[in-house]
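Next up is a structure, given as structure tokens.
Removed from the display is one protein chain of the complex; every other protein chain stays in position.
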Amino acid sequence: MASSAAAIPQAAKSKSFVSRMFGGDQIAFAITWTFAAFILLITATLVWQLWVKSMPARDKFGFEFFTTTTWDPPGEKFGALPFIYGTVVTSFVALLISVPLGVGAAIFLSEMAPRKLSNIATFLVELLAAVPSVIYGLLAIFTLIPLLRTIGEPLLQSTLGFLPFFDGPMYGVSFLAAGFILAIMTFPFIISISREALMEVPREQREAALALGATKWEATWQAVVPHARLGIMGSVFLGLARALGETMAVTMVIGNTPTISASLFSPGSTIAASIANEFAEASGDVYKASLIYLGLVLFLLTIVINGLARILIIATTRKGST
Amino acid sequence: MDARTRRRYFVNSLMLGLTGVCTLLTVSILFMILGYLVWNGGKALDWAFFTKLPKPPGEVGGGMANAIVGSAKLILLASAIGIPIGFLAGVYLSEFGGRTFPYIVRYVCDLLNGVPSIVIGIFAWTLIVVPMKHFSGWAGGAALSLMLIPIATRSTEQFLRSVPLSMREGSLALGASKWRTVASVVVPASMTGVLTGMILGVARIAGETAPLLFTCLGNQFWSDGFNTPTASLPVMIYTHAISPYDDWHRQAWAAGLVLLVLVLVSNIAARLIMSRGTAPGS
Partner (left out) sequence: MNRNFVVRFALPAIAVVAIAAGVAHAAGALTLTAAGATFPYPIYGKWFDTFQKKTGVQINYQSIGSGGGIAQLTSGTVDFGASDRPMTDDELKKAPAMHFPTVLGAVVASYNVAGNPADLKFTGGALAGIFMGTVKKWNDAAITSTNPGVKLPDAPITVIVRSDSSGTSFVFTDYLSKVSEAWKGKVGANSSPNWPAGLRGKGSEGVSGLVKQTPNSIGFVELTYALQNKMAYGSVKNAAGKFIKADLASTTAAAAGFTKTMPDDFRISITNAPGASAYPICTFTYLLIPTQIKDAAKKKAITDFLTWMLKDGQGEAGALSYAPLPKEVVAKEVTAIAKLK
């Protein structure tokens, strides 16, 4: 379309050399193409730098990096398992809290609430996504941690203490605290996208179920939600991807101890938190390379999860086309 | 009504209630955050906060004037780099591209968007801090711009695409060349949307802390130009919040309030403009 449409008017006039040079679609194409290609270049450089700079660690530890638990900077022995464990546990706890709450809220907002209320509420929830991570951390240090230490954790221990998850000394800073704060940070994604997915479900589904005598809830749960499950799953993956990469809020509440412990009350560390804490003081090639290796691992993890999320969301919602 | 039907109606009401409670919980979190910050931050805000430099640790008073200016500088630099790149790349994706190359660019753009901010910090460190042999505002601004580019690109593309085909064809029919059409017709028509997308992107990077930790470090003085370590609001909030000093906590609340207000106001403004704005189909 472009070339044929442009060819006709150009041929009609004779232009000066300068205007032909600088007025051409070719120039516009070239300029914009360059900037688009720059994005490719910079991302490729990023991946390449991560790969190259983590080489000393990869050469030294290989795949054992992922199974060793010692993190010993002076002895130059590094194992990523405690951080991977921490990342997985906190994200898991976060999803455990935010998925039921988020999907529940999404169902309410899409099915039960009047449209205006739903729009306003969604707008407010989406604003939560704009709150910077460090502010979540600031709030958590002075509100969540004392609350957990004085009320939350003792309560959990007294009721569910027989489970290994709620056993052990209670400090406040813990996997649980990090999971909590991550849950709050993932709400907006889950609610917003699940709501979109649910609203995309054709009216006929609901009407058919209601016509058969189902209550509103039955129609929703058995006819609408299954239809939107791919989109809902996509939102969960998106929330997960966000939770995996979160740095500041997590490092302010997790205790920064490379430990593997079944107890959720134990302090721990995640990949992102460990990099933030130790990068500035990592002397020695292997130490820095190990941290960059961790960064590479996190990067690959978030690519995979984001990719899955995109596929699921594109398949089912309007937002997917963006 | 038999027992089974009664139970079904009961479950119906129960679930309606439960999902409503979920919604109430999640929405009220925003208000709790805002309320807590306004209460604690409001108490702490004073004129000194905006005009004075930080005092040595343990001394009471002082402010974060250099961090406010520092953050502004970093955001400005990041925008100066990221907005043109994002805008022009978005123009390419929407107007000039073919099939495969734009597909690759879009995919890579989403990839870049998903990179954890701490990894962006590592990258900026290896690319800029190490060769320059010092921490600087350049590195911090560049790191932030890397986070802005994908947002700017995708939102530009989205809003440019939403301009109806009829407008483009009308312009071309009148004899304008392709680039002229884009520049004079398509871009102005979508400008509201594009601008709001940029505002949202800038608001997002304004609060980022992790990429700044080992790129522009910090500074208790004014940072001249971009060639020196620069104090920034998010990093100050972090260091002050984990410290033991009550006065530093007070200042962290104040800084948190300032940052949150800036971010929320930009977001609300942008969204309001977008929702009542000119971009159809968004």
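Going in written order, the chains are labelled A and B, and every chain counts its residues from 1.
The rule is simple: a contact is a pair of C-beta atoms (placed from the backbone, for glycine too) under 8 Å apart; a residue touches a chain by one contact, two chains touch by 3 or more.
From a predicted model like this one, the values you see are computed outputs, not experimental measurements.
Q: Just to confirm, in the complete assembly, which displayed chains does the hidden chain contact?
A: Per the touch rule above, the missing chain touches A, B.
Q: Out of A:G137, A:P267 or A:G295, which is the one that touches the chain we can't see?
A: Hidden-chain contact among the options goes to A:P267.
Q: Which residue among B:V105, B:L160, B:L217 or B:M236 touches the omitted chain?
A: Selected residue, touching the omitted chain: B:L217.
Q: Can you say which of B:F49, B:F135 or B:W179 touches the chain missing from this structure?
A: B:F135
Q: Contact with the hidden chain only, please: which chain A residues?
A: Touch set of chain A with respect to the missing chain: 72-74, 145-146, 149, 169, 171-173, 255-257, 267, 277-278, 280-283.
Q: If the missing chain were put back, which residues of chain B would it touch?
A: The list for chain B reads 55-59, 73, 76-77, 79-80, 83-84, 129-130, 133-135, 184, 187-188, 191, 195, 217-229, 239, 242-246.
Keep in mind that, in the parts below, only the chains that are shown with their structure count from here on.
Q: Which residues of chain B touch chain A once you look at their complex with the stated criterion?
A: 8-9, 11-12, 15-16, 18-23, 25-27, 29-30, 33, 36-37, 40, 84-85, 88-89, 91-93, 95-97, 101-102, 104-105, 108-112, 114-123, 125-127, 146, 149-150, 153-154, 158, 172, 175-180, 182-183, 200, 203-204, 206-210, 213-214, 234, 237-238, 241-242, 249, 252-253, 256, 259-260, 263-264, 267-268, 271
Q: Provide the residue numbers of chain A that touch chain B in the complex, in ascending order.
A: 2, 5-6, 9-10, 12, 23-25, 27-29, 31-33, 35-40, 42-46, 49-50, 53, 100-102, 104-105, 107-109, 112-113, 121, 123-128, 130-139, 141-143, 184, 187, 191, 215-218, 221, 241, 244-248, 252, 272, 275-276, 279-280, 291-292, 295, 298-299, 302-303, 306, 310, 322
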